[in-house]
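Here it is: the structure, laid out below.
All protein chains of the complex are present and in place, except for one that has been dropped.
Order of writing sets the labels: A, B and C. Residues in every chain begin at 1.
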Amino acid sequence: QGPDLGQPLSEDEIPSYARYVMPDGRGLPAGGGTASEGAAVYAEKCAACHGETGIEGPVMPPVGPNDVWAKPAGRHWPYATTLFDYIRRAMPIDAPKSLSDDESYALAAFILSRNGLIGDGDAMNAETLPAVEMPNRDNFTDVWAKQGAEPW
Amino acid sequence: QGPDLGQPLSEDEIPSYARYVMPDGRGLPAGGGTASEGAAVYAEKCAACHGETGIEGPVMPPVGPNDVWAKPAGRHWPYATTLFDYIRRAMPIDAPKSLSDDESYALAAFILSRNGLIGDGDAMNAETLPAVEMPNRDNFTDVWAKQGAEPW
Amino acid sequence: MAGIAAPRMAHSEPVIPDWVTVAGERARGYGMPAGQEAHVQRAIIEPFKDIAPSFSFSGTPHQRLRGTITPSGLHFEVHHGGRPNVDPEQHRLMIHGLVERPLKFDLDSLGRYPMVTATHFLECSGNSLFNAIMPEPMQAGCDVLHGLLSNTEWTGIPMSILLEEAGVKPEGLWVVAVGNDGPSLARSIPIEKLMDDAMLALYQNGERVRPEQGYPMRLLLPGYEGNMNVKWLTSLWVTDAPAHTKDESGEYTELLADGSAVKFTFGMGVKSIITHPSATMTMSGQGYYEISGLAWSGSGPIRRVEISADGGQSWAEAELVEPVLSRALTRFRLPWRWEGAPTLLMSRAEDSTGAVQPTRSEWKARYDPSNFLHNNAIQAWQITSEGMVQNVYA
Partner (left out) sequence: MAGIAAPRMAHSEPVIPDWVTVAGERARGYGMPAGQEAHVQRAIIEPFKDIAPSFSFSGTPHQRLRGTITPSGLHFEVHHGGRPNVDPEQHRLMIHGLVERPLKFDLDSLGRYPMVTATHFLECSGNSLFNAIMPEPMQAGCDVLHGLLSNTEWTGIPMSILLEEAGVKPEGLWVVAVGNDGPSLARSIPIEKLMDDAMLALYQNGERVRPEQGYPMRLLLPGYEGNMNVKWLTSLWVTDAPAHTKDESGEYTELLADGSAVKFTFGMGVKSIITHPSATMTMSGQGYYEISGLAWSGSGPIRRVEISADGGQSWAEAELVEPVLSRALTRFRLPWRWEGAPTLLMSRAEDSTGAVQPTRSEWKARYDPSNFLHNNAIQAWQITSEGMVQNVYA
C-alpha cells in the first residue's frame, strides 16, 4: 500500500509531446503538406544547419549521407511517422514546437521526396505518411526482441 | 616494495610547530617570562577575546570557568607545557606564531599565576614550566590505555 | 597565491608559509574545489559549434579523479537541446496511456514515496567514439576519449511503485519516456525494465539531481545506454509497442558490417579503462607505479580485470576495490614498476555473465566503419621510452 498521492490526470492536461506518433500513424493530427510547400520552409528554417539540399550539414543531414553522418533520417529511419513527430517537437533546435502541424507534414514530405520516396506534390497527412515504405525498414535486427538487454 | 619517493628531511627544514613540547619539558626553547611580564601582553593581545581577567570570555576562558566553559586551560589541563606550546603556535587567533618564546612563557606564567599555581614573579622557562603541578592532572582516566578505541 | 613569509625567529627556524600566520577564511554555506584545481573540468565538445551549441557532450576527466564516485559537478553531460531551466514547482510527472488511472505527480508529493539508494554508472552509448572512428588514434585524455561515463549514488522511487498506482493494463508493453527539455527527448522502454529495477531518481550523491543530470527528476535504467535514462522526466506514456522515436530510429542504432542495422540495443557491454597512467600524461621517472582504472558492465558486477604490460601476451589480475557493486564503476589497481622501456599497457574486464571485452579489431570487424556506438573495445596505452603516454590502436 503506497502513498497514493498521484492526482488524476485529465486528457486536456497532456501536451502532444508527451506522446509520440506511432509507426502505424496513431496520433497523427489533422492537416497535411507537400514537399513543394516544405521546400520553402526548409530553406528558411532548416538549411542553415542541415545544408541547402539536406546533405551538406554541418548538422546530421536528413536527406543524404555525408562524410560525418551515414544514417540520414529520410533513408535510414524505418518509419516516416518519426520525421513528422520529431520535427514538430524538436526542430528547429532553437525554436522547438514553433512549427504548425501543416509545416511539420510539409517538411517530412520534403525530406521524403528528396529521397525519392514520394513525389513532389504528394501530400503527407494522417493517412499517407504512415503508408510511406521506408527503404531500410526491414534491414534492422530488433535486438531487444532477439536477446533482451544482452549487448549485441 | 613501495615507490620510495620521499626526500630526506633535514633538521633545519622542520618548523617548531611540526613538533609539540612534551609534558616532561622536552622541546622547550631557551628564554623565559613571568606573570608580571605576561600581564601586559595579555591585556594588549588576549583580553579582548578571553576577558579582562581571563574568566569573562566570550572565548574559552583560560583562567576560570564561566557559564559556557567549564574546563579553563589553567585549571583543567594536565600539563603546563601545553599552555606554552599552544599559545606560541596558535594565539592570538588572528596572528598565530607572532609571539616570541619569551612572550609565550610569560603568558603561560600569567595564566598559571592567576590560577594560584605559581607566584607572580616566578619565571617560567624550560626547567620550571614542566615542574608546575597542575591540579587536575591525576583526575583523568586515560581511555585509550584502559580500553582502546571502544567508546567510554 | 600565498607566498613565503620571512623567517621570524632569531635562531635557525625554517621559512614557514604565510598562511600559518594568519586567520583562515570563514565557513561558507556551499563549498567548491580549491582554486588551484580549477583546471579539473569537464571536456566540452560542441560538434556544431555556434550553429547549435545546445547539442553537446562534456566528458568526465577520469584521468584526474581517483575514486569510484564521480563528483556531481563533473558528471558527464550529453545534451540534445541544452540544459533546460525547469521550474520544479511547475514540473509534473505524468503517467498515462494504457493505464487504469492516468496520474500526475508533483515534486512535493513524490517526497513521501518509498525510496531506494543505489550506486550506478551511466555511459553514453557514444562514449569512446573517437577511438571507434578516427583513422589514427587521437591524442587526448580520458575526458575526451572515454569521458561520457560517470558513477553516482542515486536515490529515488522505484518506478514499479508509481506505475502500479496508475495500474498498467495487460496490453501495456512499452513506455515512451519524455523529457521536459526543448526537443522533448523521447525513448521507448520495455515495461519489464521499468517494473524491474528502474528508478525515478530525485537525488544524486545525496543532494537533488543537478540541472545537467535532469533536475528535478530523471529516469534511471541501471546498465542501459545513457540516452534512455531520460533527464527532466515529465511523461511516461504506456503503449502497446515502441514508438520508434528519433533516437531509436537513427542516432542510437548501429550500422553493422553487412550493411544492416541493429535497433533497441540497450545494455552497455563490459568495459574498462586504465586511468593512471593514461594518454596526455608523462611518467615521472622509472620505478614503482600503481596502475589504476575503472571497469563496469551493464549486465552485472565485474568479476575480473586483467592487465597486460606487454601488448596482450601476458596478463596479471588486478585487485578490485570493494564493494564491487552491480552496474557500478569498479576501481581496479595493480602495483607495477616501469623500467623505462617502451611499454604497451592494456586492461581487459570480464563481468559476472562471463562476457569479456573484445580487442579493437574484433570490435571494428562487427560494425560498419562509421559506427561509433557501443564501443567497448580494449584500450591500449603506449608508454614511450621518454615516458610519454599515448593512445594507440593495438
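One rule holds for everything that comes next: a contact is a pair of C-beta atoms (placed from the backbone, for glycine too) under 8 Å apart; a residue touches a chain by one contact, two chains touch by 3 or more.
This structure is a prediction, so every number in the text was calculated from the model and none was measured.
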Omitted chain - touching chains that are shown: A, B, C
Among B:Ala30, B:Ala43, B:Ala90 or B:Ala131, residue touching the chain not depicted: B:Ala90
Interface with the unshown chain - residue positions in chain C: 1-2, 4, 17, 19-34, 36-37, 40-42, 44, 46, 52-54, 56-58, 64-75, 77, 79, 81-88, 90-91, 108-109, 112-117, 153-155, 180-182, 184, 202-203, 205-208, 210-212, 215-216, 284, 287-290, 292, 321, 323, 325, 331, 333, 335
Residues of chain A (touch criterion as defined above) contacting the omitted chain: 1-5, 12-17, 29, 93-98, 101
Touching residues (missing chain, whole complex) on chain B: 2-11, 13-14, 17-23, 48-49, 58-60, 70-71, 73, 76-79, 81-82, 85-86, 89-90, 93-94, 96-97, 136, 139-145, 148-152
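By definition in this document, only the chains that are shown with their structure count from here on.
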Most widely separated chain from chain C, with each centre as the mean of CA atoms: B
Inter-chain pair with the most contacting C-beta pairs: A-C
Rounded Å distance between chain B and chain C, as computed from the means of their C-alpha atoms: 51
Rounded Å distance, chain A centre to chain B centre (Cα mean): 77
Rounded Å distance between chain A and chain C, as computed from the means of their C-alpha atoms: 29
For chain B, residues contacting two or more additional chains: none
For chain C, residues contacting two or more additional chains: none
